[in-house]
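Removed from the display is one protein chain of the complex; every other protein chain stays in position.
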Amino acid sequence: MTTVSMVQLEEEIVRPRRDPLLIALWVALFAVALIWIAPFVFISFTALKTGNEIMTTNAFAPPRVVAWDNFSGAWVKGNFSTTFFNSVIITVIKVPLGLMFSAMAAYALARIRLRWNKLLLVFVLFGAMIPFQVMLAPLFTLVNSLGLIDTYIGIILPYLAFGVPYQVFILHGFFKAVPKELSEAALIDGASHFTTFRRIFLPISLPVLAALLILDFVATWNEFAMALVLLQDKNMWTLPLGLMSFQGQFSNNYGQLNAAIVMTVLPAVIVYLIFQRYFVSGLTSGAVKG
Amino acid sequence: MFNSANLHSPRTQALILLAPALGAYTIFAVWPMIEVVILSFQRWNGLTADRAWAGLDNYRYIFTDDPVYWVAFNNTLIWTVMSVIFPPMVGLLLALGLNEKLFARGTMRAIYYLPVIIAPIAVATMWRWMYDPFFGLFNQVMTDFGLQSLIQDWLGDRDVALYSMFVAFTWQNVGFSMVLFLAGLQSVDRSLVEAARIDGASRWQVFRHVTLPALQVTMTIVIVLSTISSLKAFDIVYGMTGGGPAQSTQMLAMWAFTQSMQIFDFGRGSAISVTLLLITLAVVVPYLRWSQKREEAAR
Partner (left out) sequence: MNYGKIAAGLIASAGLVAGAAQAEDLTVWTLNYSSEAQVAALDAAEARFEETHPGVNVDIVKRGTDEHKTALRVAAGSDTGPDVYFMWAGLGLGGEYVKAGLSRDLTDYYAKYGWKDRVSTPSLAFVEAFGPGMNGAPYRFTGEAIYYNKGLYEKAGITEEPKTYDELVAAAKKLKEAGIPAFTFGGTVNWHVMRLMDVLLETTCGVETHDALTGMEADWSTTPCAADAFKELKMWSTDYILAPFMGIDNRQSTNLFLTNRAAMMLEGDWQVNVIKEGAKLEDFAVYPFPTGTDRLYGFAEYLYISTKSKNPDLAAEFLDMFSSTEFQDQIKGAFGALSVNKSVELGDDVPELYKTWKDIFANAKGTFVNGDQAFPLDVTTEYFRIINEVASGNMEPQAAADAMQAFISKRS
C-alpha cells in the first residue's frame, strides 16, 4: 500500500496531473492523426459509392447505396486475379530465398576470417547507397539478353540482387556482435561453418530475421519501377503495375479507380496490422546501431 | 580438389556461403551499374544490334542542349533538400509528442506509420485522385469552406505541381523518420531528464540540452537515409504527373527513365543516370567514411 502511494506522490511532484500542455498536445496529435487517416477514409468511401454519388455528395459522406460492383468491376478490368497471383508468387519465392542468401553471406563476412572481408563488405554496402533507378535500362538489356524478360526468374534475380546490400548490412552487424564463445565452442568440436550457421546463428537471429522478412515482404510487394521495365506482358504484371495501368485506362470511372486502389493497398495494410512490431524493430535494429 | 579436407576449409565454406548473394548481386546489380557508365558514352536506340561510340556527346548534350536536364536537376535538388528538412522535422515533432505517455499513443503511432507500408505508386494514385480538379477531395473541401479562390490546378500548374507531389511524399514518409526518432528517444537517459526537471528546467531547455544531443546519431541517420531515398523519387513522379506538365516536374531518375525507356535514347538516358549516380556518391561516401570511423572508435 505504502509503495503505491509513494510512487503516486513522486509522479505528482515530477508531473502534475492533467498537465494542460499534455492535453493540448494530445488534442493536436489526435487532430493531425485524423488528417493523416483522412485519405484512407476518402478513398474507401469513394470506392463504395456509385458514380452519381461521387459527383454529387460530399467527400466524407458515407455512401448511401453501397456499390460493391465497383470492386468486382475493377477486379475484372484490372486483371487483379492475375496481378495478385503474380505478386504472391514473386514475393513468396524471393523474400525467404533472398533472406537466406543474405544471411549466409553476412555470416561468412562476419565470422569467417578471409583476406577480402572488409573489401567485400564495402563492395556489397556500396549497392545499398545506389538508387537502382539509374540502372533500369542496362538491367533491361541484361535480362533481355538472357531471354528472361516477362519471366518470374527474370525479375526475382534482380530483386535478390538489390535486396542483398541492406540485409547483409544489418545481419553482418548483428552477427559480428555475437560473442565469440558461442561459435568457438562449436568450431573446436569440429563443426563446419555451415552447421554453426544453421544451429547457432540462425536461431538467435530469428527476431532480426523476422523483422527483415517483413520489411522485405512489403518492399517486394510494393516494387514498381523494376517490374515496369522487366515485365512487359500484362499477364505477368504485379499488383502495382496493374494499378498504374488501371489508372491510365480507367481514370474516368472514379468508383472503380478507388476500388482498385483499395484492393491494391489492402494486403499490405493487413500484413502491417498483424505484424506491426516487426516493422519497427526491423527499421531500428540496423539503422540506429549504424 | 574436393577432398574432404578442402571442403572443410574455412575458405571453401565461405565461398559457398557467399556465392549466391554475391553472384546475384554482381551480375544483376554491379554489372548494370558498370554498363550504365559504358552506355553513357555510346549512342543506342535499343533496336539496332550495334552501338555507336559517342564519346562525350551525350554529356555535352544534356548539359548544354537538353531543355529539360537542368529543370530535372533543380527539381531533384529542391526535392532532396525538402525531403531532408520537412518529413524529418514533422517526424521528430510527432516522435516527441508520442513519446509521452498519452492515451492511445500506440494507435496514433500506427496511424502515422501506416502510409509508409503502402506502395508508393498506390500513394501516387490516391493523391492524384485527391487532387482531381473536379471531384477530388481538396477542391471539394475548399469549396465547402468557401475557399474556392484558393483552389489551384494542383498537378497541372507548374508552380504548384512539384509541391503538391511533395505533400503526398511527406504524408507517406513522416512515419518513417518518426519511428527512427522514437527509437532514438528511447536511448535518452530518463534520469537526466528527471534531474533537469527537478532542477526547474523548462521543457524547452530539457529538449535543447538533454534530448537533442542524445539524438545526434539518430538525426544523422535520418538525414542520410532521407537523402538517399529522396534521390530515388520515381514511383511518385511517374504516378502523379509523369514529369509534366510540360516536363516541369521532371526529376533526374524520371528523366533518365524517360530518355531510355520512352524516347529510346539509351545513351542520353545513361548519361543522366551517371550524373545522378555521382550526386548520390557525393552524398553517400562521406557517410560511409563517417560510419566507418564511428565503428572503429567504438571498437
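In this document, chain identifiers A and B correspond to the written order of the chains, with residue numbering beginning at 1 in each.
Please note the rule applied: a residue touches a chain if its C-beta (ideal position, glycine included) is under 8 Å from a C-beta of that chain, and two chains touch if they have at least 3 such contacts.
Just so you know, these numbers come straight off a predicted model, no measurement behind them.
Undergrad: Which of A:T57, A:N117 or A:N144 sits in contact with the chain that's absent?
TA: In the full complex, the listed residue that touches the missing chain is A:N144.
Undergrad: Go through chain A and note every residue touching the omitted chain.
TA: Where chain A meets the chain not shown: residues 140-141, 144, 147, 149-150, 229, 232-234, 245, 248-252.
Undergrad: Can you list where chain B touches the absent chain?
TA: 45-48, 61, 65, 67-68, 131-134, 152-158, 161, 241-242, 244-247, 258, 261-265
Just so it is clear, only the chains that are shown with their structure count from here on.
Undergrad: Using mean C-alpha positions as chain centres, tell me how far chain A is from chain B in Å, no decimals.
TA: Inter-chain centre distance comes to 15 Å.
Undergrad: For chain A, which residues count as touching chain B in their complex?
TA: Chain A reaches chain B through residues 14, 21-22, 25-26, 28-30, 32-33, 36-40, 42-43, 46, 54-55, 58-59, 101-102, 104-105, 107-109, 112-114, 120, 122-125, 127, 129-142, 157-158, 160-162, 164-165, 168, 192-194, 197, 218, 221-222, 224-225, 228-229, 239-240, 243-244, 247, 254, 257-258, 260-261, 264-265, 268-269, 271-273, 276, 279-280, 283-284, 287-288, 290.
Undergrad: List the residues on chain B that touch chain A in their complex, please.
TA: Touch list, chain B to chain A: 8, 10-11, 13-14, 16-18, 20-22, 24-25, 27-33, 35-36, 39, 46, 94, 97-98, 100, 102-103, 105, 108, 110-115, 117-122, 125-130, 135, 137, 140-141, 144, 171, 176, 179-180, 182-184, 187, 194, 197-198, 203, 217-218, 221, 225, 228, 231-232, 234-235, 238-239, 253, 256-257, 260-261, 266, 269-270, 273-274, 276-277, 280-281, 284, 287-288, 291, 294-295.
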